[in-house]
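All protein chains of the complex are present and in place, except for one that has been dropped.
Here the chain labels run A, B and C in written order, and each chain numbers its own residues starting at 1.
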Amino acid sequence: MSDSHAIAAEAGHDNHADHPPYLRHHFVSMEQQDETVSFGMWLFLLTEIMFFGGLFTAYLIYRNWYFPAFVAGSHQLDIFWGSLNTLLLICSSFTMAMGVWSAETKRHKGLVWSLIGTLILGIGFLGIKTIEYTEKYEKHHIPGHTFDWKGFVNPTPEEIAKGDKPLAPDMAQKTEVYFSLYFAMTGMHALHMIIGIALLLGMLVKAMRGGYMDGHIAFVENFGLYWHFVDIVWIFLFPLLYLISRHQ
Amino acid sequence: MGLSPVIWQFLVKWMVNFAIIPPEASKIAPQVDALLVFMTLVSLVGLVLVGLLVTAFSIMYRRDKNPVATQIEGSTLLEATWTIIPLGLFLVMFVWGSVLYFRIYTPPPNAMNIYVVGKQWMWKAEHPGGQHEINSLHVPTGRPIQITLISQDVFHSFSIPAFRVKREAIPGRYTTVWFEATTPGAYHLFCTQYCGTQHSGMVGEVDVLTPEDYKKWLAGSTSGVSLAQNGERLFASLSCNACHNGQPDSRGPSLADVYGSKLMLTTGQPILVDEAYLRQAILNPSQHITQGYAPIMPTYQGQISEEGLISLVEYIKNLSSNYRVQQTLNTTGLLPEQPDKTSSRPAGAQGVTKP
Amino acid sequence: MSTIVSLPDQATAQIPKRNYITNENGLMSWLLTGDHKRIAMLYLISITLFFFIGGALAGLIRMELLTPQSDLMSTDTYNKVFTMHGVIMIFLFLVPSVPATLGNFLIPIMVGAKDLAFPKINLLSWYLYVAGGIMTLAAMITGGVDTGWTFTTPMSTHFSNTNVVTTGLAIFVAGFSSIFTGLNFIVTIHRMRAPGMTWFKLPLFCWSHYAASILMVLGTPVLAITLVLVVLERTIGIGVFDPTKGGDPILFQHLFWFYSHPAVYIMILPGMGVISEVISTFSRKRVFGYTAVAFSSVAIAVFGFFVWAHHMFIMGVSNYAVLVFSLLTMLVAVPSAIKIFNWAFTLYKGSITFETPMLYAFGFMGLFTIGGLTGVFLGSSGTDIHLTETYFIVAHFHFVMVGGMLMAFLSGVHFWWPKMTGRMYPEKISQLAAVVTFIGFNFTFFPQFLVGMLGMPRRYAAYPQEFQVLNVFSTAGATILGVGYLLPIIYLLWSLKYGEIAGNNPWQATGLEWQIQSPPLTENFTTIPIVTQDVYDYEWLDRQKEHEVTHVG
Partner (left out) sequence: MADLQTQHHEHEPEQHAEHHIVSPMVYAVILGALLVGTAITIGASYLEMGPWNPVVALAIACTKATLVVLFFMHIKYSSKLMKLTVGAGIFTFLILVGMSLSDYISRAWGQW
C-alpha cells in the first residue's frame, strides 16, 4: 500500500551527498531553509511585540490616569543620558546592519569591526543604564518599601527652578506607578540587551575565526533582526518615558 | 430493591426538594428566568437536532446498509442556513441579555442605599440608619434596594442567587447592584469570587422582611448613631469643616447639596457627584478639584477605614445646608485640640484608622 | 457490524525493521533526539503523567465535595488542591495535549515534510515543558499555592502566602514551550509543504493546528509578561496592579484573560482537527463543506482575540465594553456551530462504521454541543450575572475541555495509535472504555449545571446542605469517569507488546501519514511526495488499491 503513486517508497537514500554543508536534512534547498529560518525569527519577534504589548497597555492606562505623576516622574530622568542612549542604540543598529551587509558581501574585516562596534555600543548602553539605575537607587525611586514619594511633594529649589511643580500628596504617591512601569519596561528591555550581547559575543568569536564567510549567514541575519527589534522597543520607550511634557 | 437505605434516602430527598432554579424572590428574577428558559429551549432544540441528525445518519448510512459513500463537496445553501439561523438566535439572546444587564446594574433613583464592605472573610453591611450587620442583610419587600459594594482587601463577589444578582466587590472602588425583593424569607448570600482560605465560609443570609417587620427590625437593631451622624462626627474630627464650611472665604467648596449635582473640575471635565466620586475626592483629592479651588486638600488615604468613608459619604450625601457645619466649626474652634476626643464619647465616631 | 479495518495477515505481518523507534537505541538517543515523532512520544508520556496527577487531584476534590462540610481536608488544603488541579490540567495537560503529541507527530507527515522546521527548538520546547512541570510539582510539594489558576490580584500579589512565585515562573516557562510549538507549526505549515500540497489540500487537522498556533504565538507572551509583573509585585513590590498604590487590579484581569480566553481555543481547536479527520475516515467521505470548516478555524482564532472581557462582566468593566464584548462573544459562537453541523452532514450518505475513535468523536460532538450552547448562556451578559462564578461555569468549561478536548484527544490517540506504534489497540474493550467515559462524564458534570443554576459557588470547600444530592451524583459519576480513563492506559500499554500488527493503513484513510509505513521511518518519506490527489480523496484511495491489486495479482 505504501508503494502508491504519490509516495515513492524505494528504500534507497535520496541524494544526501549533494547537500551543501549547512543544509539540514529535512529541507529541500538552502533557499527554503533560509526563508524558513527567517520566517521563524519574525514569528518570534511577534511574540516579543506582544510581550512588550502588555507593558505598553499598562503604561497607556496609567499615563492617562496619573498624568501629573508621570510628568513629575519623567522629569526625574536625565534627558542627556536618555538621548545619549538613544544615539548609542540607533548607531548600534546601524553597525549591525553594516555587519549583515559585510557578511552578505563576504567582507571578513567589515563583519568583525561591525560586530565589535555593535558590541561596544551595546555595552555602552547598558553602562549608561547602570548609571541611571544607580541614581534612581540613591534618590529612593525604586518601587517597593524603600520608595520615597515625599520628594515630589516638596521639590528641591533646583527642581523648582527647572520648572517642576510640587505635587499633591495623593498624586505624588502615584509616581510609584510611573517608576514601577519605568523599571519594568526598561528592565525588560535591558534584559533583552544582555541576552543580545551574550549572543553577539559568541557571534564575534566565530566571525574572528573566519566564520560566516561561506554564504551561510542566517545567524547573523536573524541576530540582526533581534537587535533591530530591541532598538525599536527603545525608540518607543524613549519618548514615552523620558519626554513627557518637558516644556512644563 | 437492592438499594441501600442511604442512597434511597438521598433519592427521596432529591425528588422532594427537586428544583432546577432557586426561588424567584426579586422583581428581576422572573425576567432573568424567562431568558434562561428561552435559552434552555433553544439549546435543547439545537442539541436534539444535532443528536437526531447524527443518530439518523448513523443508522441510515451505516456500512452494512450503505457500503459505498457518495462524495459530496458541500452546500453553500446549507452552510448559509446554519450560519444565519444560529447567528440570529445568538443576537436575540445578546439583545435580551443586554437589556437585563442594564436593568440589573442601573439602580432606580429612589433606591434605598445599603453599603456592603467585603473583607476576608465576611460581609459587613452598613444601613443608612446606623444598623451594622455581619454576614446577614435585612431588607424590606417592595422597595428598590441599592447595594454599594467595596472590598477592603481582595476581590469578593456579592451574590444572591434567589435574586439573580451578583456583583464583584473590588478593592479601591465602589460598584453597585440593585434589586427589589418580592417574597419574605431567608436566602443565601454567597461570596462567589475566590478570596482565600475561608472563601467557602464567607456566606451569609439575606432576610427579606415585610415592610412592617422591617421597621421593627430597624428599630430593634439600631446602634443609636446613623451613618450620617457618624459621618458628621468624622467630618468634624478630621477637620473637614475647616475648609468645607460654605463660608464666603472658605478654602474648599461648600458640600451642601453637592450630591447629585454636576461639577466642573479643574481639568475641565464635568462630573456627576455620586458615591464613587465622593470617595475618590477624599482619597485622591488632587484629581478631583472643583474649578476655582486650589489643590490644597491633603489625602486621607490610609487614615480612614472603608466604613469611615461610607459614613462620610453618607453624611455628605445628606447635607442640605451648611448651618450645622458652621455650628460645629464654632464649637470645635472653641475647644482645645483634643486628638482622641471622639473616642472618649460614648458613641464615638467609628471609622478613623488609629495610627 | 462491519468495519473498515483492513489489517495485514497477522501470521506473516511484521513491523518494519527500520522505523523511528528502532532507528537508534538508548535513553540519550531519545533525550537528545530531533525527530518530531520521538519528541511527540516524549510529550505523550509526560502529558499522561501530568494528566493522572491532575486527575488524582480532581478525585480529591470530588471526595471532599461528597459531604457539605469541609471534612476530608481543611479548606486551605482544598484550595491548594483545586488550584493545582487547574494549573496542571490547563497548562501542563490541555494546552499541550493534542498539539504537542498528535500535532507534533503528524503535522510534518501530513504536509509531506521530513521534520518540523526547527527540530532543536521542538526538543527545547519539550525540555521547557518538563522544566515547567517540575517547577509546578516542586511548588506543590513545598507547600502548594492557593490562588486558583487565575492568580487574581491582589490575592496573588499581597494576600496569599503560598508558592505563587514558583508557580508563576513555572507557567512562564511552560508558556514558552507552547510558544515554540506554535511557532514551529506555523513555519512548517507555511514553508515545508510538499510539492502539490496547496493550502486547500491540507487536512483540516493542519488548519485547526495552524489557527491554534496563531493564538499560541500571539497570546502566550501576554500571559508571560503578566505573570512577570505579578512576580515582581510580590517580590520587589512594584505597583502595577496594587490598588493601594494606585494600580488597577482589573488591568490584571484584562491582561490575564487576553491570553486565557484564546487559550480555550488553543485547547479546543486541535481537538476539532482530530474530529474532522476521524469523522471523515469512518464515514468514508470528504468532510462536508471543507472550506467552511477550514475558515471557521481561522475565524475562531481571529475572533478569539476580541472577546476576553466576557470573563469580567460582573467585575466593573464599563457597561459599554460589556455590550461590545458580549456581542463579539455571540459572533465567535457561530463558527463552532458551523463546524458541528458540517460534521453531522459529513455523515450524510457516508458509509459509517463505529470503531473506537468514531465513538469518541460522537461523544465529542454531543458534549461539545452542550458545552458550546451553555457558553452562550454565559456570553449573554444578563444571564451571565446569575451563572458566572457558580458550578454552572465549572460544568460549562468541563464540557468543553474534558467532554470536548479530552474526548478528541482520546479519539486521536486511538486513531493514530496504529501509526505511532505499529500495533492495534484491542477494539472491544476500547469501545467499552469510550462508552464508560461518555456515561461517567455526563454523570459527573451534568449535575453541576443544575447545582450551578441553583447558585452553588465554585471553589467552595463546604457548601449548604441542599446542594448535597447533586454533588453526590457528581462524585459517583467521577468514579465511573476515572475507570473510563484508567482503562485506555492499561490496554494501550498492553497493546504495545500484544496488539495486532496494524500495517500501513488499517483505517483505509487518505492522509499522507497513512500512505507510509507504521511506525514511520525517521525521515518519514524516503523521497518527498508530490501530491496530486485531493484532500480526503477516497476515490483516489480506491483507485490506488485497484492499481495495486492489478499489479500484484
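Here is the rule we use: contacts are C-beta pairs under 8 Å (C-beta built on N, C-alpha and C of every residue); 3 or more make two chains touch, one makes a residue touch a chain.
Quick caveat: nothing in here was measured; it's all calculated off a predicted structure.
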| item | value |
| --- | --- |
| Option touching the unshown chain, where A:Q76, A:S93, A:T118 or A:T175 are the choices | A:S93 |
| Per the touch definition above, residue among C:R62, C:H158 or C:H254 touching the missing chain | C:H254 |
| On chain A, residues whose C-beta touches the chain left out of the figure | 8, 10, 14-15, 28-29, 31-32, 34-35, 38-39, 42-43, 45-46, 49-50, 53-54, 56-57, 60-61, 64, 79, 83, 86-87, 90-91, 93-94, 96-98, 101, 104-105, 224-225, 228-229, 231-232, 235-236, 238-240, 243-247 |
| Residues of chain C in contact with the chain not shown | 190, 193-196, 198, 214, 218, 222, 250-251, 254-255, 258, 305-306, 308-309, 317-321, 324, 527-530 |
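Quick note on the criterion: only the chains that are shown with their structure count from here on.
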| item | value |
| --- | --- |
| Centroid distance [mean C-alpha coordinates] between chain C and chain A, Å | 34 |
| Between chain A and chain B, centroid-to-centroid distance (C-alpha), Å | 45 |
| Where chain A touches two or more other chains at once, by residue number | 66, 173 |
| Residues of chain C touching at least two other chains | none |
| Parts of chain A lying in touch with chain B, wherever the complex brings them together | 66, 68, 167-171, 173 |
| Complex interface listing, chain B residues touching chain A | 283-287, 295-299, 301 |
| Contact set on chain C toward chain B in their complex | 1-4, 70, 75-76, 78-79, 146-148, 150, 152, 154-155, 159-160, 243-244, 249-250, 283-286, 288-292, 313-316, 319, 322-323, 326-327, 330-331, 333-334, 337-338, 340-342, 344-345, 347-354, 362, 365-366, 369-370, 373-374, 376-377, 379-386, 388-390, 450, 453-455, 457-464, 466, 469-470, 472, 538-539 |
